[in-house]
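The complex is shown incomplete by one protein chain, all other protein chains being positioned as in the whole.
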Amino acid sequence: MLAKLFLASLRANLGRTVLALAGIALGVALGLAVHVINQSAIGEMQQAARTLSGDADLSIRAGRVNASGFDENLLEIVAANERVQMASPVIEADAAYRKDVPNTSTGAALQPMQGRQTIKFIGVDIFRAALLQPGFAGEMYPSDDRFAMLRGDHVLLNQAARAVIGGGGADENTPRKFSVTVGGASHSLTVAGKAELAGYAGPLAIIDIAGAQTLFNQLGQVSRIDIRLIPGTNSADVARALASQLPAGVTASTPEQADKQSAAVSRAYRINLTVLSLVALFTGGFLVFSTQSLSVLRRRAQFALYRTLGVTRGELMRALIAEGAVLGCIGGIIGTALGLWLATFALAKFGGDLGSGFFAGTAPVAQWTWPTLAFFTSLGIAAGVAGAAIPARAAVNEAPARAIKASDGEGATSALPPTWTGFALIVLSGVLLLLPAFDDIPWLAYLAIAALLLGVLALSPIASTRIIAIIPKPKNFIAQLSLNHIEKSPGPSAAGITGVVASFSLMIAMLIMVVSFRSSLEQWLIGVLNQDLYVRQGNGGSGGGDSNALNTSTGAALQALAGVAQADFLRYRSIVLDSTKPEQPPVTLITRPLRENVLQSLSVLKRAAADTNRDKLPDIWISEAVADLYGYTPGQTISLPLDGTTHPVFVAGIWRDYARSFGAMVIDREVYLKWTADDKINDVSLKLSTDANKANVIAAVRNLPIEAKLDIADAAEIRKFSLQAFDRSFAVTYALEIAAIFVGLAGISATFSAQAWSRRREFGMLRHLGVSRREIATLLGAEGALLGALGAGIGLLLGMAIALILIFVVNRESFHWSMELHIPWVTMAVLSVALVVLTSISAVLSGKFAMSKQVIAAVKEDA
Amino acid sequence: MLEIRTLTKRFGDTPSTAPVFENLDFVLNTGEYCALMGESGAGKSTLLNIIAGLEPTTSGTITLEGQALDANIDDAVTLFRREKLGFIFQAFHLLPYLNVFENIALPLRLNRWTEEKISARVTEMLASVGLGDKRASLPRELSGGEMQRVAIARALAHRPRLLLADEPTGNLDPDTALQVLELLRSEIRRNNTTAIIVTHSEIAARTADRAVMLTRAGLKPRLFS
Partner (left out) sequence: MRIAWLFFSFVFTHLALAEPVRFADVTPGHALMFPQDHGAHPAFRTEWWYVTGHVQTSSGTPLGFQVTFFRSRTGVGEDSKSKFAPQQILFAHAAIADPRHGKLRHDEKVARAGFGNHANASTMDIVLNNWTMKMTDAVIATRVASKDFSLDLVLMPTQSPILQGANGYSQKGPSVGQASYYASFAQVNVSGKVMVEGRSETVTGKAWFDHEWSSDIMSTDVSGWDWLGANLDDGGAVMAFRMRATDGRGIWAGGTRVAGDGKVVKLTPDQITFTPIETWRSPRTATQYPVAMRVDVAGETFELKPWMNDQELDSSRSTGITYWEGAVDLLRNKQRVGRGYLELTGYGKKLQF
């Protein structure tokens, strides 16, 4: 019986019900969409990696996949292990496809990645590899040459690769020869056949491993050894046994561990984004709170009647909570369907990258599981229940005798929690902030933000009352009426603005964080890019891929150009600092000549004091991330594992690095060359002499008699490009915040439409007294503006507090970098004004009923 | 001061709907205190609303202090109402979030009186309705009778020309009702206001100068023995 009555009530206020449903649906949809997009992107990445390793039980790698390799002689040691059934060495490297057309050297200095096509090359010993990944054997085109597969310049291409070189249709249409550029030189390759690997969608070329070693200049090295163990062997045991034989920096990991490692790189980003996407849902919960508060207030007399008739407190409570659950459930289901559609659409249209660049170039299919859907639907239910809980409790605690006679809102038990709850939550928030990150993700910081938000919201009615009491009484009667109304009945008003405060404060917080981040990033870029021109091989990314490296002769040629005062050579390597943690992504080692100007370009935050060790050992400068993750401090002596040997170095200082959240370290190039024979160059930075003409130098670089297409950019262009990438990566967050604001505004709207109804007699009386329709509209607008101003004020303060948490705790613990606080006062002021205007308009539009004719008749109604 | 001629009111557009009343004639002289009686649903409140300019007429004319009333010109009527009329409702209708002082001051603020004038007048009204000590109280702290007294004060604070009271004692017990009626009458006299009281209580009607009855046939005088 209760159920029917309650459902009838939901239907009766269809508008508000739909609004609450929409709020929850939107929240769930956004959260699910972001989650699915990220999961699909990660899933495809991991699947691609697994496909290349085939049926391997273990894989031995040094550093990140696609980074520098390790000694090929390890193959013999590994294969000799009696539990190893097959060990397959692999070289994995990218080469740029080069169309055989004459190279025109006109155009802008900066040539970003567009137009460049990379093909991933997998060099294998087919006799070993075919056992793990039969797809590598492929299908040869008919030919008289039976050794085609073994020749070092013959490849098998998959469909995507064939499309790159201009094939893709029938076999006859695929060109049989094409060229790629590697390390500054062009190489001609023959297409001997095709190979398709289900699960790998990008352009792929299979080549003999000897050919790969020659082509990519990796003689003596392999990128990876994939291992198949004798059936029944425990992978972890073998991994441990092998570990003792592997040199420093080289680890054996299972596919699951490799998955984790590839996911680890983007993990912090993905989790932060998902949490952010749940802001809309969080606000949706407040929307339910608003609408439920209002509806409960309206039905006070009804509930009192039920109680008098014998319905118990518990039954009433359960029924009200169930109302919230039903709202949450329906909203959740709609949201889940909407979210899936949104994710599928976004993946198809924009690929798997939401702006971070981690997943650029992927076009995954939406991957989701039923448990994921169930989880997000249940989040919707949780939001509904949470929103309904407090009003339910208030309704249930009413004394029936009083309530049955009272008019709406008169003397109602406050639906808001007592003051001490608010303070307690704020204290809790402080405590949570002191606790460290768990599993490298600042879960507790998120909880702290939520607690702070809830605490401040709980205190907002009292705060509103106190604030208004301070305001001097205005002369204008409309202003006075609106102030008085909010001062004296803060309950319903506060319920209305919770959504707005929540979403606005989070928006302000994100704004401050993004602005701080951006300005810190810009400052950092200006410092780091203190040379005039930057040159690298035109094949993209400096992730340590040796196939992108230039040789010293190219470097010398650049240095010798007219107009170049100084040329600095940079080399990047990926190294694993802690081999006991194979899931920890590797650290980037940057080698460059550590001259004074270079040291100046490092944003050094902490320096080591003078120390005797300093003179004996080479200096190493570590980024904040390295200090955070590995606990190194300036003045410490640490061991650097490089190519199987460890070198003691002196930590000279900590510098700020926004490019690599898993750590970077800088050492002098001369020191590096002493340790290794690796004189390859990844980047060259050029300082021009004072009378040099930049355009001339750029032209000279392009006209160098080397095969490679060089990427040249000047500092300003790189800065612009980097900031664009930054803006792109946050674009999604802006969209999410705006969605949340609208959900918040919906709360205002619901509140005012409800109040227009419940205060109808009041408005009727005012009409009788000679207040015109327009004046009533103004009254609503003023109340809306006042609520908006209160919300904005509380939201601003709260937002600033949350921004501090985001900057100094969340960002620090997620990405291990620091930033300078930068508060965009003007933007905040503009946004606050916008909010006040929006809430005012919202109030007037929603309170239309108050200006209708029916309120006049309302004065005759029984109280 | 109030003249009604051949007033007809019909709800709805079609002429076939039965009218609430038709061809009413009524004259109220300045300073008169008239009781308007009739059965429930006879249209007393409607007539009041028409007089207040809140309802348009179907046909006929109303003239108030020489000015024709046309409910269709909302702003003009509203301003007129604000300045020249006062209302007392059965359900009191005090604003719950304003204290007694502020409730009484409401029409004065509407009419843009200065703060000193407002303060003086409200104090005066509070004294005459005997609620001087309840100045700062909120409506929920008052009894029914006290609330209606505040309503009386509010209705007369801005010295309206015409006071319209719709069943002012409907929600009060008999003793309080009598007190309120007495107060109403004395305040009407003191402020020199013309007044119409809608009631179906003979006792209430007797406190007025004269009574009329609204029936199907129209307005008829009602005499008491």
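Here the chain labels run A and B in written order, and each chain numbers its own residues starting at 1.
Just so it is clear, a contact is a pair of C-beta atoms (placed from the backbone, for glycine too) under 8 Å apart; a residue touches a chain by one contact, two chains touch by 3 or more.
These numbers come from a predicted model, not from an experiment.
Can you pull out the displayed chains that the omitted chain is in contact with?
A
Which residue among A:N13, A:S59, A:T174 or A:Q213 touches the omitted chain?
Answering carefully, the residue with contact to the hidden chain is A:Q213.
Using the touch definition from the top, which of A:E72, A:E196, A:E315 or A:D679 touches the missing chain?
The single option touching the absent chain is A:E72.
Footprint of the hidden chain on subunit A, which residues?
72-73, 75-76, 79-80, 86, 89, 125, 127-128, 130, 137, 144-147, 150-152, 208-211, 213-214, 219-220
The rule is short, and it goes like this: only the chains that are shown with their structure count from here on.
What is the distance in Å between the mean C-alpha positions of subunit A and subunit B?
66
Residues of subunit B touching subunit A in their complex?
Its residues touching subunit A are 45, 49, 52, 54, 74-75, 78-83, 85, 87, 89-91, 93, 95-98, 102, 106-107, 109-110, 115, 138, 140, 166, 171.
Where on subunit A is subunit B touching in the complex?
By the definition above, subunit A touches subunit B via 409-411, 475, 477, 480-481, 484-485, 487-489, 761-762, 764-765, 767-773, 856, 859-863.
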